[in-house]
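A protein chain is absent from this complex, but the other protein chains hold their places.
In this document, chain identifiers A and B correspond to the written order of the chains, with residue numbering beginning at 1 in each.
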Amino acid sequence: MTDMLALSQERTQLFHDLIDGKIPKKVPISGSFAHEFAIQYAGKDLTEAQWDTDGLEPIFEKTCQDFYSDLLPVSAFRLPSFYKILGSRNFVMGSSGFIQHPEVEGLALEDYDAFIASPFDCIVERVLPKLYSKLDTDSTQKSMVMAKAFKAYTDEMGNLGRIYGNLIQKFGYGFVNFYSGFCEAPFDIISDQLRGFKNISIDVRRVPDKVEAAAEAATPLMIKMGTPPNPSPYNATFIPLHMAPYLRGKDFERLYWPSFKKTVEGLKANGMRSFLFVENDWMRYIDYLAELPEGTIMLFEYGDPKLVKEKLGKKHIISGFYPVSLLKTGTKQQCIDKAKELIDVLAPGGGYYFGFDKVIITLDSANVENTKAVLDYVAENANY
Amino acid sequence: MNSKYYQTWEEYKAENPEITEKQEQAMAPKMQTYDEMLFSFIMFLCA
Partner (left out) sequence: MDLNALTQAVGDLDETAVVEILEAFVAGNPTGEEAYGVVNACQQGMAIVGELFEKSEYFVGDLIFAGELLNQAIDILKPVISGDKSKKIGAIILGTVKGDLHDIGKNIFASMVDAAGFEVYDLGIDVPPGDFVEKVKEIKPQIVGMSGVLTLALDSMKATVDALTEAGLRNDIKIIIGGNPVTEDACTQIGADAFTTNAAAGVKQCQGWVS
């Protein structure tokens, strides 16, 4: 057995123990860098590198080399080729080379009923042409554009899959994938690309019954979307949570929570655990989170780590809280002290892996030396 | 899932009764994969 394979197995064991509710040998670490960071860190041009996905391997490799992690730390999520082919309005590359998400309305107010009646038909017939200008045309053109875009998408995903596999082998990362599936909370999918942030905030007040029915209708779709072809108890479906912190408690309770909880439970019934990015501050909803199935993975952005450990620590797997903003502004010592402080609170008894409070998207969002120092500190010192 | 843009193997077979059992064994997994892939892609486009 090669050294790297042995290392992979050792790291896989850390995560298996974590997931099985055993105390691992040390605190597992999952570094998380966006492809934009990796491209800038390798000194490459953002626009060119995002189009030339064949060439991403040596670019990602540089981040893998310099930043400690037990799982593959780089991933790409949105790439320009297929968005461009489709004439995307919702994901657009700005003058800086970053793909960004302007506010869009994929679902008109009067289309709620169509969505509620058959969400997937409504997405194909009404939403896609509003989000993608090249699909807003006759059906022959549409099918040609769709064919090109799907080919581009599968090519990009194929390239990424191959690159990920090579890097996992080369750097001995664990064989655990928390991004093996992807979906959203039903309320979030209706908010993000369909109604938009502004419209949904108004809908919540004006047409709450429609919002509630739409979230319910989207639930089976989200469960299906989040279930990969081969579910595994050691992989997870990534669900980035979005809108809840912007809602009043009583709107959350009625319009957000029930369909989201059903989604997580539905995934569990299909053999998938959920990996939640708990964006912003969910502390006022912590008792709701406690209701989610045992072993749900939650990466927190903001909030009170002590409270989270106390309320969720025995049932769920916790990560996050480490402020990327500190990596940018703090001294090396302050950064290391923060890691120590979080580990002291979150690691006892297991159920925790080290992670930053968000993906590091760009080179200027963190000080590179601080980031390395923190990851190295945790790797060397956080033993059980 | 009830949608005219997504077909399960059972629905496909009902439309094509001439498919033999031997053909079915070879075809079913592959045909279904493409429906699943297109479903995932479309959902990704609005997520």
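The working rule: a contact is a pair of C-beta atoms (placed from the backbone, for glycine too) under 8 Å apart; a residue touches a chain by one contact, two chains touch by 3 or more.
Worth saying up front: this structure is predicted, and the values here are computed from it rather than measured.
Colleague: What shown chains does the left-out chain touch?
Modeller: Per the contact definition above, the missing chain touches A.
Colleague: Which candidate, A:K22, A:K151, A:K170 or A:R248, sits in contact with the chain we can't see?
Modeller: Reading the full complex, the residue touching the unseen chain is A:R248.
Colleague: Thinking of the whole complex, not just what is shown, which of A:I59, A:I168, A:V204 or A:A382 touches the missing chain?
Modeller: Of the listed residues, the one touching the omitted chain is A:V204.
Colleague: Kindly state which of the options A:D66, A:E291 or A:D364 is in contact with the chain not pictured.
Modeller: A:D364
Colleague: Going by the contact rule already stated, which one of A:K25, A:H101, A:R162 or A:K314 would touch the omitted chain in the full complex?
Modeller: A:H101
Colleague: Of the residues in chain A, which ones touch the absent chain?
Modeller: Touch set of chain A with respect to the missing chain: 92, 94-96, 98, 100-103, 197-198, 200-202, 204-206, 243, 245-248, 251, 329, 362, 364-365.
The rule is simple: only the chains that are shown with their structure count from here on.
Colleague: Averaging over Cα atoms per chain, report the distance between chain A and chain B in Å.
Modeller: 28
Colleague: Which part of chain B faces chain A closely enough to touch in the complex?
Modeller: 1-6, 33, 36-47
Colleague: Quick one: in the complex, what on chain A touches chain B?
Modeller: 86, 90, 106, 118, 120-121, 123-124, 127-128, 131-132, 150, 153-154, 182-184, 189, 192-194, 220-221, 224-225, 229
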